[in-house]
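Just one protein chain is left out here, and the rest sit where they should.
And then chain A:
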């Protein structure tokens, strides 16, 4: 399955362009890392990095959480972000952002 990524690339056709250039860039096999677009990479509630599942999800070691990221991140209107699991438990007791005390309302969810 790894091979298929690089075989399946969009073929450039630099050869057809008549050029005086020293170099022709034929192919680029890139590697990128994705992460949640957050200001602080640690969830202030469980203090686990938001890229990892939250502490409760890790404790339950859900069998189906690889492949799909179940434990996603949620951003408030205040732009603070937390694990969705952690925040949904938090708001049951206190409907304010734990970092800035503004009333909590969801701006967006990670996908």
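Here is the rule we use: a contact is a pair of C-beta atoms (placed from the backbone, for glycine too) under 8 Å apart; a residue touches a chain by one contact, two chains touch by 3 or more; residues count from 1.
In the analysis below, contacts and distances are computed from a predicted model.
According to its UniProt record, the chain left out of view corresponds to "Cullin-2" among "Cytoplasmic tRNA 2-thiolation protein 2", "Multifunctional methyltransferase subunit TRM112-like protein", "Vacuolar fusion protein MON1 homolog" or "Cullin-2". Along chain A, the points of touch with the absent chain fall at residues 1-6, 8-14, 19, 21-37, 45-49, 51-52, 55-56, 58-61, 63, 66-67, 69, 72-73, 75, 108-111.
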